[in-house]
Each structure stands twice: as C-alpha cells, then as structure tokens.
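Following this message is one structure expressed as structure tokens.
All protein chains of the complex are present and in place, except for one that has been dropped.
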Amino acid sequence: MAHVTTLSEAVRELVHDGDVVALEGFTHLIPHAAGHELIRQGRRDLTLVRMTPDVVYDQLIGMGCARKLVFSWGGNPGVGSLRRFRDAVENGWPAPLELEEHSHAGMAAAYAAGASNLPFGVLRGYDGTDLAARTRVAAIECPFTGERLAAVPALRPDVGVVHAQRADRKGNVQLWGILGVQREVVLASRRSLVTVEEVVDELEPVPGAAVIPGWAVTAVAEAPRGAHPSYAHGYYDRDNAFYAEWDAIASDRDRFAAWMEANVLAVAR
Amino acid sequence: MAHVTTLSEAVRELVHDGDVVALEGFTHLIPHAAGHELIRQGRRDLTLVRMTPDVVYDQLIGMGCARKLVFSWGGNPGVGSLRRFRDAVENGWPAPLELEEHSHAGMAAAYAAGASNLPFGVLRGYDGTDLAARTRVAAIECPFTGERLAAVPALRPDVGVVHAQRADRKGNVQLWGILGVQREVVLASRRSLVTVEEVVDELEPVPGAAVIPGWAVTAVAEAPRGAHPSYAHGYYDRDNAFYAEWDAIASDRDRFAAWMEANVLAVAR
Amino acid sequence: MSRGASSHVRGPAPDTARAAAFTRDEAMAVAAARRLANGSVVFVGIGLPSTACNLARATHAPDCVLVYESGTIGAKPTRLPLSIGDGELAETADAVVSVPEIFAYWLQGGRIDVGFLGAAQIDRFGNLNSTVIGDYEHPKVRLPGAGGAPEIARHCREILVVIRHSPRAFVERLDFRSSSGERVAAVITDLGVLEPDPATRELVLTELQPGVEAGAVVEATGWPLRVAPDVAECEPPGDAELAALRALEEAR
Partner (left out) sequence: MSRGASSHVRGPAPDTARAAAFTRDEAMAVAAARRLANGSVVFVGIGLPSTACNLARATHAPDCVLVYESGTIGAKPTRLPLSIGDGELAETADAVVSVPEIFAYWLQGGRIDVGFLGAAQIDRFGNLNSTVIGDYEHPKVRLPGAGGAPEIARHCREILVVIRHSPRAFVERLDFRSSSGERVAAVITDLGVLEPDPATRELVLTELQPGVEAGAVVEATGWPLRVAPDVAECEPPGDAELAALRALEEAR
C-alpha cells in the first residue's frame, strides 16, 4: 500500500545519489514540483530517464544533478532548444552529460517491457538510421518467420516519478487526459512516487481515467499545481507563455542560476 | 471508415469458408448473435480462435462449422464441460477437431503482437509444462541478458468478431466493463466485424469506456441482445441460468440438434 | 462449488462453541481462506479459489486485493461470481485493464502475492493437470485446458491449490502437466493440508481436517503419501466463518 506523505519526505526516502530516475509525463502531468525537490535536496550523479526531457530536465541538468540522460527528444515543445541541456552536451557545463538516445517507439517499448518484467522489448524500428550505432539496441530474429527486428533493453528505473490529478487516502491514483507512459513508468520502476493535485476521500469515476492501485505505488504526495508549467487536465492549463519565457531565462548561465535561486532553492515546501 | 450494415450482410461479406475467425469477448460481450449467423449461413472449415471457447463455440463446433480450434480454456464457466467440444475431440463428432492449445498469457501476447504488426510475442511462460511440446511456441534469447523466454506466433485472424455496447453512425465503437481482448482482436485481424447493442447519434463518454475508431473497423452491425447468454455491461446481465441449462441441452446430440433448429436455424434475422 | 460432497461431520470438541455441523467442502473453503494474510494480493481462479478468497475478504482479511484474469483489479463482489468475468467484478473493481495487460503488467510483472489454483489431477510435487484425462491425442476426457494456470503457477510468489481429495485426483503420474508445482506452498483439500518438504519439494500431509484420520488421507492419495510426524488437526470452522461462507453461497 502506498504511503501518503509529504513531497520532501518522499524524495528523501526514495531517491538517492547515483540512482536511475525517470520523471515522466508526455507534455501533460510532468512532475515539476518533484523535480524541484530533487534540486533542493541536492541529488547528484543521477541517470535521468525521460522520453521528452523538457524544462524540468533542463533545470536538473543545469543544476548539476545529472550524470547521464536516457531520452528520445530533448527540446522545448513548440519553442525550440533546451539551453541548459545543450550547454551540457556542447560545452560540458556545469558537467559533461553522457547520452543514451532512443526513438520514442524504442523508449515506449522499453518501458512496457520493464512494466512486464521482460528483459527486452521488440519493435520494427531503428533501421535505416544512425541511431542504432549510437544506442543500446540489438537485432533479434523471429523464431517463426526469420524476420529481423529490433530489441531494446527494458527500462527498470530505480525510481519512477509522475504527477497525477488525485489520489485517495489509500494511495490509489487516478489520472486522465493524455496518459503518456505514466502507468508504465510506475510499474517498471523499483520504487515509485506519484505527486497529485489533491488527496480526496473517494475517487469519483471520470471518463477516460486510469487508476493505479495504491498497492502498486510506493509513495504518494500532495503537490498542488505540481505539474506547472505543464498542466493537469481538469485542474489548470499548460502555461505556454512560461515555456516561451524559459528560452530566454535558460539562454544565459547567470540568469538561469538567479531564476533557480529565486524560484526553486529559496522556496520552502 | 466502418460501414454500418446488417449482421447477415456483414457475415456474408466478411467471412468465407476456410477462414481463420476469432470471436472474442472474455465472458463479457461474446458475439453470440454473430456466431449464430455464421451457423445459419453454413460456414465450413473454419479455424476458430478464441481464448475461452464457451457456449457459442460449442454450437459452432457441434454444427460442424470448425476444422480447427486455437484456444486456451474451453469450458462452461462455473458449470463444467463443453459437451459438443468434448464430443468433437473425444469422438470426432460431427467431425474431427484439430487443436492448437495455449495458455491465456500466450494467447493474449499473440493477439497483442498481431495488433502491433509484430510476427511474435514474448513472455515468460510455458516452461515446466507439457503444453510447450503440444503447441506453437519457441524459445527466444534476450540479446542483452542471455535469458531464454518463450515466443508465440502472432495471431492475425482473417476476421475478428466482437460485440460492444454501441457505435455511432460513422462506425466508431464504444465498449466498457470488462475489456478482454476486444480491441486487440479487432486490430490484429485483417477484417473486423463489431456487433453492437445499438447505433446512436453520439457516443456519450462513459467512465472506463474504450473507443475503437470507425476507420479501424471493417463493418458494424446492430444486434440487440447480441451477446446473450453472455452480457453487455449496462444493458443486460449474464444469463447464468442459461449457461447451466446448456449443459443438459448439449449433453445429447439430438437434443442439441433440436435446440439449434428451433433457436438458431429457424430464426430469421 | 461446495455442493459435490455433502457428508456432514462434527467438530471434534463438543464442548466448544464451534461444534456446529459443517460439510467437508465448507471445512476446505475455510482452511483455504485462512491461508490468506490480510492485505495480500491474490490472483483468483473461478470456483473453489473464488469462494475461498471471498470468504477471506468477508472474515479476517478485508483488505485482500482480488485480481481476476478478466482484468478486474481489486474487485469486491458481494456474491460469488459464477464466471471470472461477471459484471459485478468490473463494477466493484479499483481498475479494469485489458487481458493482455493483466497477464503482462500485473501477473508477469511480479505483483501478485498468492495464486489460487484448482485442477483435475495433482502429483506429489504439486504439478497440476487441467488438460486431459488419458492420452492427449485420444483423450478419455477432454478437460477445459490450462487457461491462466501455467503463468499463474510461475509468477505468483506462492501458489495455493484447492482440490477435493481422491485417488483419481491425487495421482502417481499426471496424464498431462498443465502447470508446474515449483511455487506451491500448500494444497488444501477436504481431508487435510499438504505442504512441500523444503528439501525435496515432495508434498507432506501436515494438517488434518477436523475428524479425519491420517490413514484416510493416505488411502485417498494415489502415491505413498508422507505424513508429518507432528501432523495437527485444523481448527474447525468457526461460527462466523460458516455464517459468512453460507451467506456468500446463498447470494450467488
């Protein structure tokens, strides 16, 4: 049964230096508040996993929390580059960042394999690209047809972190709207943390909603607006203006540091 | 885009003698009406695929429609045997029935592989059983860890048939309650037929409901109470009494034939 | 489920309040239910397993999580379902997922504590047959087949088998092995409880149902059954347990 706790307690308990940590949310329900707590608690040497590293990963990378990034698309959606990610890759600032780069389909198959307790996922993909030579992918032959397909190693993070709309007091989690890989990352990870907009007595059924039973989750923490500047369907919209502003903030190392100091480090939760 | 048509038209158009046909529905939403139409139209030499052959498969087998059965559990749930299935296997009546037998997990993985356009599915299974020697399963090695797992050939039926609660006039299908492998069999099959309780103007959202877009379905036909004696969540309950009665009806070849004559063959749709 | 055998026995101690009459099947259901710790996550087959799990939930284990292979997670039925896919399972579940998902993410994912299985035949190592009696190609009796059993038996942390005791069921040699006995923790029957020897994995009679002699169990077993030196008698079903079980059966 998930224990319902505070965000700072949950991060302290579940995430250790050197861990493989996946913060997921496909544009929607990105666990920004949890990412900020990782930064405040000064986690180091993390292997960060995420299909679409966006602003929160730019912040984690810029603050020196990450040693390695496993990803498939690292940009500011609809805006452009992730400036801190680029500074790390292009200039090694604040530290070099090792990359393991996949396609979306490959990452998705790897999470599904992890959730299924399989050591690998299978897809028709990667062929005809230079990616195959730069990442962890192998050929696998169909034992019935002889066809060659791609295998990707399962993703089994130490900790999976997602945001969701709400949970009940037993830690049952409910989410709706774009579902992304939220359920898969929770089920693929050794430990899991779900931040929610609110903890409620009863989870009213909602069309399109998925429920993750509390006994399959390690910890739940309330974090209202915990996805901002991403969004929580039915609670608040995506802050598209912030995503555009972030480009300027992150373009400059000092401006970035000042923003993080004022908006993350100096904020007590 | 699915065309919305009559059940007899749809069966005439989509199902041919010798086809591989999967009628699915995991206890819930079993397409009995479509099965009866197959019997009325006298389809022969079918390879019937279904995880849990129950009464409708007992009827198809007893009426001589099937040449082969691909399945994982063939019984009358909570009641006992399928008498016509047993008569075919044990005594070759009315015709011998070839069997390809899997586990539920194997069938489910094979449908998911079919829906994904993969030639095989992977699972940890079949080992330590005599099934492996009696069915189509092969060993496959993880290219990363060297572990050996089981591979099952993808299921790609010629025709997939399921029942659902409703569809709109564009053929978009909505179903809820126990979902089974309904979506997988539709997506894995070359052609698909969905019978529905009703065709409506607008699909009102329902908690827990899945929608299969009309453009991914070949034909939709209205068949009110088309799952009976199975059930349609929100429309009518499972007719448990009929399942119990079926045992006596199907125990005797003549009584079975008379029942089919009166209740299926003589019924015009 | 509990209708096949109807021989009534008496609890051994008429001076206890528990000396009400009960059937051997009722004793079996109660003994099976008691094996479930509160809060455990159970993969439930239909029939005897479903009866036992729902009885556990109605008595000492209200927080047991029932997972049915139909994809219903956390189902809380008020009456015994006839099939693993009855509508009430979906209505009362915490989550309903597809069948491919229940087997891949949940069972194979290693999230299930206890799997409950029945069978037509069992051997001395807890291997089960639910496929055929006789030769596979020319069976005397064609049974329904393995269903979920091969992977339930492999992926749940432990397996409980519930099966009526008879020489036809407890056989020297299975006609077909539908699932492996490797993870079997206990076999609960209408005559007693068998548990594997930790070293050899051979099933040993460790408990007797109330009023049953060890000799009767040995006789009902198709191989030379080992009896534990400290074989104990099960606590007879209590009034509350019997009342809950009968209420479940009546509401069916």
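For reference, chains read A, B and C in written order, and residue numbers begin at 1 within each chain.
Just so it is clear, a residue touches a chain if its C-beta (ideal position, glycine included) is under 8 Å from a C-beta of that chain, and two chains touch if they have at least 3 such contacts.
Quick caveat, the model's predicted, so the values are computed rather than measured.
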Q) Among the chains present, which touch the one that was left out? A) A, B
Q | Chain not shown: contacting residue from A:90, A:204 or A:254 | A | A:90
Q) Any idea which of A:120, A:215 or A:243 touches the chain not displayed? A) A:243
**Q.** Absent chain, residues of subunit A that touch it
**A.** 26-28, 51-52, 71-75, 77-79, 81-82, 85-86, 89-90, 101, 103-106, 108-109, 111-112, 123-131, 134, 177-181, 183-184, 208, 231, 233, 237-238, 240, 243
Q.
What does the interface between subunit B and the hidden chain look like in terms of residue numbers?
A. 1, 112, 115-118, 172, 183-184, 187, 210-213, 215-216
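Keep this in mind: only the chains that are shown with their structure count from here on.
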Q: Examine which chains touch each other and state the graph shape they make (line, ring, star, complete, other).
A: complete
Q: Farthest from subunit B by Cα centre, which chain is it? Let me know.
A: A
Q) Once you find the CA centre of subunit A and the CA centre of subunit B, what distance in Å lies between them? A) 39
**Q.** Length of the line joining the C-alpha centres of subunit B and subunit C, rounded to whole Å
**A.** 29
**Q.** Of all residues in subunit A, the ones touching two or more other chains
**A.** 117-118
**Q.** Where subunit C touches two or more other chains, by residue
**A.** 104, 108
